[in-house]
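This part shows subunit A:
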Amino acid sequence: MSLQLFLLLASALFAVGLYGALSQQSIVMIMMGLELMLNGVLVAAAAFWYFVSPQRADGQVLVLLVLAVMAVEMAMGFAVATAIFRARDVDMTDMAGDLKG
Partner candidate 1 sequence: MDVVAFWLLAVVAVVSGMLVFRVDSMARATFLLLASFLCVAGTMLLLDLHYLGALTILMMTVEMAVMVVFMVMFMMNPAGLMPMTMVHNRRGALILSVGAFVFLAAGALLVPWPIRRGEPPADATRQLGESIMEGKMLVMLVVGISLFATMVAATVLATGRGRYDRYGDDLTRSRPDDPVPGGVGR
Partner candidate 2 sequence: MGDQLPLWSVLVLPLLASGLALVAASTDSAVAALAAGRRVTLAELTTPVRESTRLLLTQRRTTVASDAVLWRLGGGGVIVVALLASLVVPLGAQPALDLPVGIVWFNAMEVLLWVLVWMAGWGANSAYSLVSGYRYLAQGLAYELPLMLALITAGLGAGSLRVVDVVAAQQDRWFVVEMPVAFVLYLAGVAGFSFWGPLSSAVAADLGGGVRGELSGVDRLVFVAGRYFALVVGAAFAVPLFLGGGAGPVLPGVVWVAVKTLAVLALLTWVRWRLPVIRPDRYVEVAWVVLIPLILAQTLGTSLLVLAGE
């Protein structure tokens, strides 16, 4: 095991998530893509902590932060999706295009 291996895993997860976030139409599927990207960040943060500076807790704190961000992202994402769905029965980004500012 080495830092490079972990970073490769992180890049792969990030790229897969990016593909999902860019290509999917549905809001919830886009959120899954975002989550997958953050998943890659988790791996990278943990690996940097272990392989670069295990004496400092910054890597661990970053992991904790990312987990919190994921929770916030999901809660807000679903709240917005529900609100849009309630207002106009739409759950696709293409159909909420008029929200573009």
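Just so it is clear, a contact is a pair of C-beta atoms (placed from the backbone, for glycine too) under 8 Å apart; a residue touches a chain by one contact, two chains touch by 3 or more; residues count from 1.
The candidates came about this way: all candidates are chains of the complex that A comes from, given by their letters.
Keep in mind the model is a prediction, meaning the values are calculated, not measured.
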{"item": "Candidate from this complex that touches subunit A, chosen among 1 or 2", "value": "1"}
{"item": "Residue numbers on subunit A that touch candidate 1, as the complex places them", "value": "1, 3-20, 22-29, 31-33, 35-36, 39, 42-43, 46-47, 49-58, 60-61, 63-65, 67-68, 70-72, 74-76, 78-83, 85-86, 91-92, 94"}
